[in-house]
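Take this structure, written in structure tokens, and hold onto it; I'll ask about it next.
All protein chains but one are shown at their positions in the complex.
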Amino acid sequence: MNKYKAWKGRFKKDTSPLMEEFNSSIKFDKRLYREDIEGSIAYADALKAAKIINQKERNLIIKGLKEILKEFEYGKFVISQSDEDIHMAVERRLIKKIGDTGKKLHTGRSRNDQVVTDTRLFLKKSIRKILSEITLLQKNIIKISEREIATIIPGYTHLQQAQPVLLSHYFMSFFWGLRRDKNRLKNCLTRTDILPLGSGALAGTTFEIDRKLLAKLLKFSTISENSIDAVSDRDFIIEFLSACGIIMTHLSRYAEDLIIWSSSEFDYIEIDDAFATGSSMLPQKKNPDSLELIRGKSARVFGNLITMMTAVKGLPLTYGKDLQEDKEPLFDTIDTVSLCIKIFVGVINTMKINHTKIKYNDYILATDLSDYLVKKGMPFRKSHEVVGKIIRYADKQRISLSEIPIEKYKTFSKTFEENIYNVIDIKKSIEAKKTLGSTSTRSVKKQITTAKKLLSLKNTGT
Amino acid sequence: MNKYKAWKGRFKKDTSPLMEEFNSSIKFDKRLYREDIEGSIAYADALKAAKIINQKERNLIIKGLKEILKEFEYGKFVISQSDEDIHMAVERRLIKKIGDTGKKLHTGRSRNDQVVTDTRLFLKKSIRKILSEITLLQKNIIKISEREIATIIPGYTHLQQAQPVLLSHYFMSFFWGLRRDKNRLKNCLTRTDILPLGSGALAGTTFEIDRKLLAKLLKFSTISENSIDAVSDRDFIIEFLSACGIIMTHLSRYAEDLIIWSSSEFDYIEIDDAFATGSSMLPQKKNPDSLELIRGKSARVFGNLITMMTAVKGLPLTYGKDLQEDKEPLFDTIDTVSLCIKIFVGVINTMKINHTKIKYNDYILATDLSDYLVKKGMPFRKSHEVVGKIIRYADKQRISLSEIPIEKYKTFSKTFEENIYNVIDIKKSIEAKKTLGSTSTRSVKKQITTAKKLLSLKNTGT
Amino acid sequence: MNKYKAWKGRFKKDTSPLMEEFNSSIKFDKRLYREDIEGSIAYADALKAAKIINQKERNLIIKGLKEILKEFEYGKFVISQSDEDIHMAVERRLIKKIGDTGKKLHTGRSRNDQVVTDTRLFLKKSIRKILSEITLLQKNIIKISEREIATIIPGYTHLQQAQPVLLSHYFMSFFWGLRRDKNRLKNCLTRTDILPLGSGALAGTTFEIDRKLLAKLLKFSTISENSIDAVSDRDFIIEFLSACGIIMTHLSRYAEDLIIWSSSEFDYIEIDDAFATGSSMLPQKKNPDSLELIRGKSARVFGNLITMMTAVKGLPLTYGKDLQEDKEPLFDTIDTVSLCIKIFVGVINTMKINHTKIKYNDYILATDLSDYLVKKGMPFRKSHEVVGKIIRYADKQRISLSEIPIEKYKTFSKTFEENIYNVIDIKKSIEAKKTLGSTSTRSVKKQITTAKKLLSLKNTGT
Partner (left out) sequence: MNKYKAWKGRFKKDTSPLMEEFNSSIKFDKRLYREDIEGSIAYADALKAAKIINQKERNLIIKGLKEILKEFEYGKFVISQSDEDIHMAVERRLIKKIGDTGKKLHTGRSRNDQVVTDTRLFLKKSIRKILSEITLLQKNIIKISEREIATIIPGYTHLQQAQPVLLSHYFMSFFWGLRRDKNRLKNCLTRTDILPLGSGALAGTTFEIDRKLLAKLLKFSTISENSIDAVSDRDFIIEFLSACGIIMTHLSRYAEDLIIWSSSEFDYIEIDDAFATGSSMLPQKKNPDSLELIRGKSARVFGNLITMMTAVKGLPLTYGKDLQEDKEPLFDTIDTVSLCIKIFVGVINTMKINHTKIKYNDYILATDLSDYLVKKGMPFRKSHEVVGKIIRYADKQRISLSEIPIEKYKTFSKTFEENIYNVIDIKKSIEAKKTLGSTSTRSVKKQITTAKKLLSLKNTGT
């Protein structure tokens, strides 16, 4: 039993090698090395303030920890087979480096409060990183929306052409969803930014650890109010995974649209070579793999969420080893979401919009016809029915609305007059929209202006 | 084709009866009748303000709608087999009641913006209801925590006795989790409290519908910024389901503890007859069904979340009929969470705590022994090992820590002195905890005081 | 305490009304009334065989049960507010009808073995029903495949036109997936067809209940081997939900294709009026709601699966009240899958295929060009590159493969000869496929023949 196992005093026998493999988390939690060392440096200061160690010991510990940090950063830290986790690996190395003084570092501390402190430190950084990536995506959406302010596409419901909308209106709809995504992340950040350190295993500690000092050193806004709650809950992780799941539903839906639009039948856009791939067998293929992977990867974020909820739900209080399962879904989600956002930016920034290929049947203006009748006094539900019959007629005749002669219109309703043809106009249909948030150019420009203000971008008067 | 189908003008053939059954949502969305009618009343005002209808028509419509509301409330509204959904049912009835004027109500409106308006109205009420139920639970937790301030239990990690804690400390840990749950719901409420009405099918409308007026009438804090986003996203529902999922992980974990505590082996508590049930076969059984159902029902909330995420994720923009699937998981989650909270209140309010049955081995004080050595200068990691060996020895001898003679202690470390027996004391162990948020009586009382302030309860100086 | 609570002897106080509502399952498990009564009739026979009741008592009980069955079937059974579940409701009514003899029926039986017997009986019927519905769908697929044997569509990968395939080949791909779905259900049926009755609460019973007789009377193929396993596991339900989840992935994917095909941009099919619906606002719309609901409803089956897995996973052995949560996801899944299949049959049976609208760019024949070069000795990977360059050229020139003059072809590779134009032929591309299971007409006809044999349909020599 010459392996470093900090907790082995009580044990007679060695851990089974199979169990060691099963139990070990070092292969994934080593990613927390920076946060673990930052936390320990602050903890050394708190131990010094509590007079558990003296200034010299404090300096020795911090010097040792900083050297270990460098070892990690230069890829020189050697993980030992018996290192259960990042905490024990760092402690083992510290004791090796500085001797018995290293054995004082864990005074009044438990891995239970240590690991969740590390995780919160890591997640705070990750949330901020994702927030800035979303902002980048939003900026690109604004850029495209400004550029394409004159582009009209058919708006779809049920994948059927419904009413004409500005392409910019379509893109700006994504902007607002992303804004809520950011607010969700910010709310989650508030609940992540709580220091658990000093909670010990579950009950607090008998040493005078100044938790407010720790919070200050580690830049936490507040400290946890209850030591049991501090070590046993992972709700902030579930909340984060859920916020990411929603981000992925957004990315996936817009990805799906772009995939459909890049089919040769729609042909509205062409994905750039830089974000497409080919086929090993079919030489002509250019596939929107980037978008398909975004669509597909949303599934793994959902899976991660379910993993985390199920794991947390399944255990009684307080800490259980089940909680070790929190890190892989967390890390995988952070990486997935971050990469998907960046890929999406790349795709929309480079894709070509085939303006001349965007096509619509003028049936898409049926509502304008109906509104025309309403404005002349017909109750809406009746006008809807009248226009429905006109569409049925036109569809049968295989003609467009503008091809129906006025005489024919009058057979459907006496209310129709020559000026009906003015209404059958895509551009006019767009601009006729009067409500706030609608697709009229004026409304979309207003959205863009607001959006730029929200991102503190200069408004260039689009 | 004499059924009321508002959209039938364009169709030659009837809907298949099977399809009618499949498509119909009236069986569950009738629950939105009140919100649907409220929304329509406000919409009538907006139509009047936009001069689409006159004062008389507005009055007629509103009078009709109010009568229909009463029909619903007195259980007198007769749903027709062909009513697809609550919106069409109300419109059909209105036209039946007041004739052609009723046909004007849907002017510039689509079921797309109508249904999500109804849902948001309903969810706003539901969130507020759940918030107040959680507050009730919190109040009861405080009450118990005040009452049981002198009760000590073994705190568990890994379901092994770890360190003694106050029962109040344990209960207060739940308080703080619930506080975060409420904050999550409040954040979600902000994102629910956005008016989509006036967005039409997806593009806005050509009528001068004053959306800010609508927001004021329907008490929405703000209006949606983009009509496509307004009708196509359901992120606020996913967020709500996720917040509820987290609530359920909390309820489930504490329920699990109480189930374990009510086993005859633990016997810490006895569930009251009012919240227990018996066995059809085994006459002696008193089962904690209430708590088991809470534990089990957390699963359905997770399932509802997955249902909603998967449904939303799977469809391109903007509106697709898939979104009709949002209501059942939403309603079921609201009902489940609400009932589970109320049951939990009932259980903890009536359960008996078997103070004399709570038992612990004094090994639970091992950390106090170790801290004793540290305070005399031994590095923690070494003291941990020494105490580990003492435990191994005591365990083998089947004796308690207080039964080990001082001479024996000294064989483990010269540092031990007679006063070691002062440390082996459950009560002292509790009070020796120094950190903020720890389990000492002082700290727990402080938690309770803070908690009461947060709920604006009078502090009675516990 | 005058309510009928079979287990109330041990209890002093009444159940709380809230708890009664929470605990009660009668609102959904009443659906098992037939199975519950069938099970009890068989059980009465077993009690008689074990001499616990005599022939007269047996007759009285069975007569009573049959009357209760009729009450249910004629909608005359009145559920009492205090009926916890279907088992207690039937027992209460039986005792009311026939007096003390009714009190003997539950001898040696527990609701634990009773409820899982009922559920297995119900699920066996349901699996058989779904199997026959899938067969109906398969028959319709064969019918369409035979009818459309000459229809060519572009086969898609990544939603990009990849290679031409027969529409029949496309439809037959669904057939084989459904065949595996049926086999999964049949495998699940084997594991459902196991009688648990006679296992008591968990330990068996001291009465001589002949379980093999029960199995025979209730038409179970075998009996459970272990009473603890019998009452506590629900793996057969999880397996069923999972098999249904897979069915739904199949339905959802084909529904998604048909939705895309019914867009005006693709326009390959037109959903019949009988399975489409209109818009409340947009008069021209005909929406494929039927297919969208199938796509959306797959989500709820996934949710049901997660609900069930999480609920079962979360409880220790043996029976826990959590298991009451099994019924709603089970019933909902059965109903959903059954209805979705029937709707899908309706949709494909009535939809119109717009043969003249199916269009493809001849780039879809690129692989045929490449194969042409390979057959003349060029290594495939090289031919792939050559053809890739040809496509790039043609794409830039906006011409089709057949429009490239032979001289130009030769600049890409000397290997090209005049007969290259023979290869650029959709029909020939199809028939050139040589492998088993490929899209050539011969191969697809063979598939149809095999499929008909599997369904025992007469082969009409297509």
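Going in written order, the chains are labelled A, B and C, and every chain counts its residues from 1.
Criterion: a residue touches a chain if its C-beta (ideal position, glycine included) is under 8 Å from a C-beta of that chain, and two chains touch if they have at least 3 such contacts.
Remember, predicted model here, so these are calculated numbers, not experimental data.
**Q** Among A:126, A:151, A:252 or A:413, which residue is in touch with the absent chain?
**A** Among A:126, A:151, A:252 or A:413, only A:252 touches the chain that is not shown.
**Q** Which is it among C:55, C:356, C:435 or C:456 that touches the chain not included here?
**A** Only one of C:55, C:356, C:435 or C:456 touches the chain omitted from view, namely C:435.
**Q** Who touches the missing chain here, C:253, C:357 or C:445?
**A** Residue touching the chain left out of view: C:253.
**Q** Pick out which of C:207, C:331, C:360 or C:421 touches the chain that's been left out of the picture.
**A** Checking the options C:207, C:331, C:360 or C:421, the one contacting the hidden chain is C:207.
**Q** Using the document's definition of touch, tell me which of B:198, B:288 or B:379 contacts the absent chain.
**A** Among B:198, B:288 or B:379, only B:288 touches the chain that is not shown.
**Q** Using the document's definition of touch, tell me which of A:125, A:216, A:342 or A:427 contacts the absent chain.
**A** Touches the omitted chain: A:342.
**Q** Residues on subunit A that touch the omitted chain in the whole complex?
**A** Within subunit A, the residues touching the omitted chain are 5-16, 18-19, 21-23, 84, 87-88, 106, 109-112, 114, 200-201, 252, 256, 272-287, 289-290, 292-293, 295-300, 302-311, 314-315, 320-325, 328-329, 339, 342-343, 346.
**Q** Which positions on subunit B touch the chain that was left off?
**A** 156-163, 259-260, 262-266, 278-289, 292, 306, 310, 313-314, 359, 361, 363-364, 366-367, 369-370, 384-385, 387-388, 390-391
FYI, only the chains that are shown with their structure count from here on.
**Q** Would you mind reporting the rotation angle for the C-alpha fit of subunit B onto subunit C, rounded to the nearest 5 degrees?
**A** In short, 180 degrees.
**Q** Measuring between Cα centroids, which chain is at the maximum distance from subunit A?
**A** The chain farthest from subunit A, judged by C-alpha centres, is C.
**Q** Using Cα averages as centroids, what's the distance between subunit B and subunit C in whole Å?
**A** Measuring from centre to centre gives 32 Å for this pair.
**Q** Compute the distance, rounded to whole Å, between the mean C-alpha positions of subunit A and subunit B.
**A** Once rounded, the distance between the two centres reads 23 Å.
**Q** Tell me, which residues of subunit B touch at least two other chains?
**A** Where subunit B meets two or more other chains at a single residue, that happens at 6-12, 106, 112, 200-201, 252, 298, 302, 305-306, 309-310, 315, 320-321.
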